[in-house]
Every structure is written in C-alpha cells, then in structure tokens.
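Every protein chain except one is present and positioned as in the full complex.
By letter and in written order, the chains are A, B and C; residue numbering begins at 1 in each of them.
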Amino acid sequence: MADLDGARWLVLDLDRPPPGGDPLLADARAIAAAEPRVLDAGWACYLAAPLRAAGGRRAGDAPLDLDQWRRRPGVRRAWIQDDDTILAGLPWRDGKAGFEAGGWRTGRDDLLLIAGPCAVESREQLDEVAAGVAAAGARWLRGGAWKARTSPYDFQGLGARALELLRDAADRHGLAVVTEAIGSDELRAVAELADVVQLGSRNAQNFPLLRKLGAVGKPVLLKRGFGCTLRELEYAAEYVLAHGNPRVLVCERGIRSFESATRFTFDINAVPLLKQRVHLPVIADPAHGTGQAALVEAVARAAIAAGADGLMLEVHPDPARALSDGRQAVPLRDFARVVESLRPVAAAVGRRL
Amino acid sequence: MADLDGARWLVLDLDRPPPGGDPLLADARAIAAAEPRVLDAGWACYLAAPLRAAGGRRAGDAPLDLDQWRRRPGVRRAWIQDDDTILAGLPWRDGKAGFEAGGWRTGRDDLLLIAGPCAVESREQLDEVAAGVAAAGARWLRGGAWKARTSPYDFQGLGARALELLRDAADRHGLAVVTEAIGSDELRAVAELADVVQLGSRNAQNFPLLRKLGAVGKPVLLKRGFGCTLRELEYAAEYVLAHGNPRVLVCERGIRSFESATRFTFDINAVPLLKQRVHLPVIADPAHGTGQAALVEAVARAAIAAGADGLMLEVHPDPARALSDGRQAVPLRDFARVVESLRPVAAAVGRRL
Amino acid sequence: MADLDGARWLVLDLDRPPPGGDPLLADARAIAAAEPRVLDAGWACYLAAPLRAAGGRRAGDAPLDLDQWRRRPGVRRAWIQDDDTILAGLPWRDGKAGFEAGGWRTGRDDLLLIAGPCAVESREQLDEVAAGVAAAGARWLRGGAWKARTSPYDFQGLGARALELLRDAADRHGLAVVTEAIGSDELRAVAELADVVQLGSRNAQNFPLLRKLGAVGKPVLLKRGFGCTLRELEYAAEYVLAHGNPRVLVCERGIRSFESATRFTFDINAVPLLKQRVHLPVIADPAHGTGQAALVEAVARAAIAAGADGLMLEVHPDPARALSDGRQAVPLRDFARVVESLRPVAAAVGRRL
Partner (left out) sequence: MADLDGARWLVLDLDRPPPGGDPLLADARAIAAAEPRVLDAGWACYLAAPLRAAGGRRAGDAPLDLDQWRRRPGVRRAWIQDDDTILAGLPWRDGKAGFEAGGWRTGRDDLLLIAGPCAVESREQLDEVAAGVAAAGARWLRGGAWKARTSPYDFQGLGARALELLRDAADRHGLAVVTEAIGSDELRAVAELADVVQLGSRNAQNFPLLRKLGAVGKPVLLKRGFGCTLRELEYAAEYVLAHGNPRVLVCERGIRSFESATRFTFDINAVPLLKQRVHLPVIADPAHGTGQAALVEAVARAAIAAGADGLMLEVHPDPARALSDGRQAVPLRDFARVVESLRPVAAAVGRRL
C-alpha cells in the first residue's frame, strides 16, 4: 500500500453478526461480501474486520456515489474521510455504548480517578498509598513496576515483584491496577496481573508494542509522547484499535516546549480538541504535565473544567524520599483535600468525582 | 551596573510617607537615608523610589545581618532575593490592597471579563458587540485600533478613528476600554482615550515601550510573548513597575510549540505558576491561546478553574467576515451562553463572574 | 482590505522610469496607468510604487489571462503568487543587481564579516576590538548602544555615547558601523551615525518600527525573532521593502526550542531555505544561535557551508568581564585564528572571506 498523499478513505461500517456472535465484530459474511466490491471500485482495500470496518483509500477526486455503497447488503453506513482515524474518529462512534475498564464505564458522568506512586517501592509504601487513595475516591491504582528512566544509573523499578505488590494492594483496597508495560517482554506479565495496560510517553510511537496492545485483551491507556502531536496520539490509538482492541483511553501528560519553569507544558488545548476528534476517553496527567506538586491541583481542576474524563495523579507518602519523580507527587496526607477541591469543579461541568 | 551572575538582592521596603503624601511612594527621607548605607555595605545600589523600594545587588555569599538592616530607621522590611522580580514578586506585596483598573478592583472574588472584536472594523460592528458583551457581563471592551499583522498587506486597523469608536461604544454601554498601543507613537493616543493600555505579544520585550508604560498613568495589561518564558513576562512587568507604574496585569495567551493542530499552545501551567510567583492579576486569553473558536469555551473554563483572575475573549457578530482572526472569535450570538457556562466553574473555585 | 484566506496576488512589475529618474522606482505614469485596470479586474489594489510593483489580491479561482496583463503598456512582467513576499521573494529579483551596504556589495562571492562586542562598554574596549577585528578581515563593527535586556536591572547600554564611540572606532579602523535601534526614539540617532541599522530579535515583529525602517535611508539588518517562523521573518522584510527601503539583509540567530543544553537552537535549515525563497542576503549569528563561545566556530563554519552570505560574531577582549552575554563572545585574542579556520570552508563553497 503506497503512501497516498491527499488520499481519502471510503469507510464502510458493516452489519453486526447474528445473535450469538461477538457484538464487537463485524459479520464475517458482510466483510467477505464487501471486499471484492471495494477492490473492484479501485480502492486499495483495508479491512478492520474485528471492529466491523471495511474501507479503502485512494487518491484523487474521482466522483463517488456514497448512496450506492449504502444500499449494498451488509453495509450499515458509508462515508468519506480524509484522515486515518477511521476507528478512533468521532464518525465511527455512532452511538456505540462505550466500554468498561477496570470497573469504570466510559461515556458516563463519572470521572475516573487514577492515583498511586510514580514507582512501586515497597509493600508498605504501596499499601499505605492504596488505602489512602481508595478512601479519597480513586478507582485505579497506578505505580511503575519497570520504570523508563533517562539514565541507566537511576532506579529502574522493582519489576515483576512490583506487579504482585500492585495486584495485592489493589485487591485489598478495591482498586483496579493500571501499570506500564515498557516493552514486549514486560507486556505479558503486565497483561496478566494488571487490569489496564499503560503505554508510556517514551513508547508513544513504539509501533510493534502498539500492535501487541491490539491483541492484549485488556484496556489500554495510551500516554501522549512528550514530543508527539495530537495527530500522532490519535494514530497511536488507531494502531491499537485496528489491531483488534476496542478499549483505548488516551492521556494528555504534557509536551516539551521552550518554557523551562515547568518540566513539561500541559497542553490543555488537547483536552477539548481530542474530545472533538476521537470518541475515546481523555485522561489528564497533571503530575507529568507540570513536574511540580504545587501546580498539580490547579491543573487538575483545569483539566476537569476543560472536559477531561479522568485524572491520573502521583501520590507518595513522603515525596522528598521518593525513588523517582518525587517533585511532582502530591503528599498522601494532602490527597483527600486535593480531591475534595476537585469535586465542585467536576459538578460545575456536569461530572461526578 | 554589571551583570552579576548569581548575584542576590538586598531588598528594603521603606517607610511610607507622612499623611498627605502619595501612599504609593516611599518617604523621600527614608530613601535618602538608606542609600548611602546600602552603598557603604558594598551593594551596587538600586532605588525604586516611587514604589517604596530601596535595594542593591551583589555577588558572592558574604554573610549578611538582615536584622541589622531591619532596625535601621525608615526600613519597614528587609529580605534577600535571588531573582529580579523585586516589585513584581510575592514578597513585595505585603498585604497591599491591590488596585483599581477600568472599574475592576484586583484581589477580590470578582473575575474580570474582557470581550470585544479582534479589530475595530466599524461603528456598527463595535456598537453591536459592546451592547452584547455588556449585557452578558463583560466589564472591559477590547478591540484593536492599530493591529500587529504578520504581513504588510493584511488589514492594519483603523487607527486613531478606532480609538474614538471604542471610547464611544464603551461609554454608551458602561464598559471600560482596553486596547493595544503597538508603538510609542500610538501610546499617547491610547493612553488618552483608553482606560487600560495593552501591550501586545509581539511587543512583549519592547523595552523602550515598557519603560514608557511605567510613566503612562493608566493600568497596563501585558501579554506574554508567544516566544517568551514566564520569567521574561515577570521581568517585563518588573520593567513597568520599576519605571513607576504599580498597576500591571499579566496575560497568558499561548506559546509557540511543535503542536500544529492549534495555532498556539495555551500554557495552563502558567496560571498557577504566576499566581505563586507574582502578586499581579493573571488574565487568560483563550482566543489567541487556541486559535479556534471551538476550543475557546473549554479553555476559558480551564483557565478559571486554574485560578485566573480574568478572561479576555474575542467576539464578532459574524466571524466568517472578520477582517482579522475570525477563526478564534466567538460569534456574538453565542457569547451570553458561553459566559453562562463559565459561571458555575467560577463559583466552584470561589469566584464570581 | 479584508483578510483573504487563500487569496492570490497578481503581481505586476512595471516599467522603469525614463533616464534621469530613480532606477529603484517604477515610472509614475506606469503606476497611474495600471491601477485602475487592476481595480476594474476585481483585484483589491495594492501599489508598491517606490519599488516598481503594482498588484492586487483576490480570493477564489477565477481564470486569469496573464498574457493580457503582460501586453499592457508599462507592464514588464506579470505573474501570480500565493504568499505575500511580493518584493522579498525570488520572482521579484529578475536579475537585479543587489545593493551596497556599509561598503559590502551583495550578490558577489565576498562574505560579509561583522564583529564586535555585544555591548559598547568603553572607548578602550571598543577601540581594541575594532583594531583586532579589522585586522582579521571584518568589514562591519557591531556593538550595542542601547541593549535589550530581559531584566530592568541589567546593564542597559551606554546609549547615545556608545554611538559616537562606535562611529569613531569604526572610522579609525576602516570599518562600517551596524548597531541596533531598539525603538523609534533611538532610530533617529542610529540612522544618523550608523551605516547599517539593525533590528533586534525582540523587535522582529515591531511593525511600527519596521515601517520606519522603510523610510530610514540606510540598509537594514533584520534579525529573526527567536519565537518567529521563517515566514514571519520574510514578511518583516516585506514590511521594510514595501515601505520603501530596498536594502534589507536578514539574519538567522537561533530559535527557542526544548533543548536546554544551548541557549538557542541555531536553525541551519533556515539558511538554504531563505536563499531559496527570498533574494535578500542571509547573515548568520552563531553567537546568539548557540549562546556558547565554544560552539561559535563550528556553527560559523556550518553557516558558511550552508550558503550564508555573512557572519555576525561577538568578540570581547575579556569575555569573563563582559557587561552582557560574555558567555557567547569569542575572546579577541582568538578571533584571527577563528577567521582563519573559516576561510577554507568559504573557499570550498566558492566564497571569499
């Protein structure tokens, strides 16, 4: 399939399977019926069968009779699209019901609160944090098992043992676990023990890993690369969707800019823009997005006000002694107060926290 | 005065003048008394007399007896400071009462709402907008008289005539006028007819103009340069303060980043950071900060939630026909609804709009 | 004149005046003859009379008979152009001969070497530098009289006295003077005493000043704003050209990026890109573009190799004691060696230094 600059997509949303079939899949017969016709019409064919899509792309401005496509058997809807967010884009949603991830259901008023330490450091640390954040309203427990660290001589995480600690702490406190798979090797273990698999900012365009996340069988939280455009985030989500996993959340976590007073620049514009372009839940990470605990609460409020569907916060019992990123962690003793301060803002925009 | 890398400031807040004197000025005798002692102590002297400051700067780590300075006659407070935000920084505030600008008083719960067209285009356009934004709760009317345009062939503004139209429309609708002085020549006219003088993003480091704003006798709204750090914005404010004008507001309006989906990246981190570093009101401009009308409302909510003291919005009766920046203007017919949507967020953070 | 998104220009290059007229101006009768026809044809008219241009802009894709325009009396050439670099763009050049500035002639193999201190500090400092750089091959002496400094408490330059020192030192050592006019007030004095007027990076979009540079009667060196795109630099040049001054040089001096190891990021791509888009000499400033003396020589070589027409370097007898920007100044004792190292690179690309 060649790069077709300026090419357009014909997107076909095909019939769902008969009762008893997987409602997330298109009907196999509809796919089989559509494909040759797409090819005959001169479109380089693409079939995202597991997700009920069939489509194609071609260059040029040749006239096109969409109604004719819509009348084809097995075709529910048909449209033309310029960019490659076939499955991630708003047009695809079509009233679909959202999905469940780690006990949280997308598409409703409830905001998702994710909290936990940057890195899992010990059973005691994690248990203390899990208890505290659960009490304050968090749904998911975060915590790095393998850490992506700039220097090889920085703390690299406790690895597999951290996964067990996360699972254990979450279970005891009624939380779900989200943690990062920093590579293909770690993905298996993460997918087994975590409820949601996180892809980190430095892997935001690790395409082999994105493909594997398409087959991982767990919801996926994609962080924006700090050097990546929103389009690149959308296309990373499209990778996961196109490889078979419909449960994708995207996360704005700050980008690199020339401003040096903060570690990153939280791109607040990204929140409404993503909501206007993709049908995926948008999570905000003001810890990484600011790099300073003193700014986290204000930016968390801002993200909710801008329409974010959830927040990911870093919490530590003693930030000054954290093994990584202590500067951006909210002290555990302040966490409940921070969450309380967010609730009226959530209510002001019709959400619940 | 040489550049002293790593130098520190001795800041002296001197006695206020006796009754009858200008309460914004330090007592002349206190200044006269402090100066030789500062020099004697080896400090390169600096006296910001009109604003009650006397201080100095020197390199090195020589021990310093601050208590001794505090006991000096005429000295109310004394401290050491690393950066150059002597008059803009939080330490300087000391419970001072804020100021009044265009009928709005800083330091209270009321949010400042500024609205109007990007450019003044005609009496009819301006009057229609002024009536609409006043009804919706705006306090200040904005509108460009001379426009800073990238190309010499773009509409450059109506100039002096626009100032009169602004004054007239504002007076009829009970609004104050804020408008940009794009150069020294235009400053005189703006200062005469406007209630607040705006310095534009492209003049954010126009130091001769900043100095003149120190003597302009009207409050000044400083927009951040889209290529400037927050420190540079703070120092631009310090220029105005140090040249004698205590009434300065600063405005975040988006910075340049690699993200191309939006015209600028609104730096939401800037809002709490500025509030933690300077005692000046912080205004947010989500129109320039996004460049897209469809994002303005969400980012306006975010700015309020993050602690902004006011908003500047662009409003146009017919954005598609605007002579400049139509894409980021809220249609006038939607403006009241947008403001309504902001009120609950303001209330959620203890502010009124 | 409205903003016409996607509008195009009809550019007419008109007849030159009869013998005895100013060869830089179009013939007045040709202008008078063209204008009504441009208007009649539905173009919003624009006349850059002093520079022999007449043109217009209109939206839409209406068909256009260029040959018909070319046959009109008084019209030498006619073409369609999308962007606003009418006078700065390559199509306008048409074999025109370049110009002379400070004793250097553009469009030839000779590279222009500009050197001097960041700020003029004293007669002795300046004379020592002028002697040294002249001996090493510099043509223009640079040096700040009024300095644009981030903090109001940094050294602001010696002002008018520095201008006299510059003139004097340059005259004694056979150099031309280039120095920055940081505002309209300073422009008069600079234009009187300097050979070339520099516009600084922080004034790169100071449009009133750009307009005045159109009438200044001296060549102008425009520095790129560190937050400005190349298009904005080109349009800044267009401002000066359209306001009557054909002698403009543009200078790449580094942009802001997320990289913090250097003060700015020298945009080497800008050098060939500008050469391919505008017919103006392109000067490189590796001192500001790196912020580190240790990188200046390598980046100076790079700029020459990439096609720059000249270099601006900062030189100081004792950088550690410089009153501004000492870190990026080449020590005077090393300057001749640095220039020697540049000569073979210049020769390798067919230039002379």
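We adopt the following convention: a residue touches a chain if its C-beta (ideal position, glycine included) is under 8 Å from a C-beta of that chain, and two chains touch if they have at least 3 such contacts.
Remember, predicted model here, so these are calculated numbers, not experimental data.
Here the chain not displayed is in touch, across the complete complex, with A, B, C.
Touch with the chain omitted from the figure is made, among A:186, A:252, A:285 or A:314, by A:186. Within the full complex, the residue among C:10, C:255 or C:330 touching the omitted chain is C:255. Within the set C:230, C:249, C:313 or C:339, the residue that contacts the chain not displayed is C:230. For the options C:137, C:307 or C:331, the residue in contact with the chain missing from this view is C:307. Residue A:155 is the one among A:79, A:99 or A:155 that touches the chain not shown. Listed for subunit C, the residues touching the missing chain in the whole complex are 227, 229-231, 255-262, 265-273, 275-276, 289-290, 292, 294-295, 298-299, 301-307, 344-345, 347-349.
Within subunit A, the residues in touch with the undisplayed chain are 1-3, 46, 57, 84, 86, 146, 148-156, 182-186, 202-209, 225-228, 231-232, 235, 238-239, 242-243, 255-256, 321-324, 326.
In the full complex, subunit B makes contact with the omitted chain through residues 227, 256-258, 260.
Rule of thumb we're sticking to: only the chains that are shown with their structure count from here on.
For this pair, subunit B with subunit C, the centres built from the Cα atoms lie 32 Å apart. In whole angstrom, the spacing between the mean C-alpha positions of subunit A and subunit B is 38.
Rounded to whole angstrom units, the spacing between the C-alpha centres of subunit A and subunit C is 48.
For subunit B, residues touching at least two other chains, in rising order: 227, 231, 255-256.
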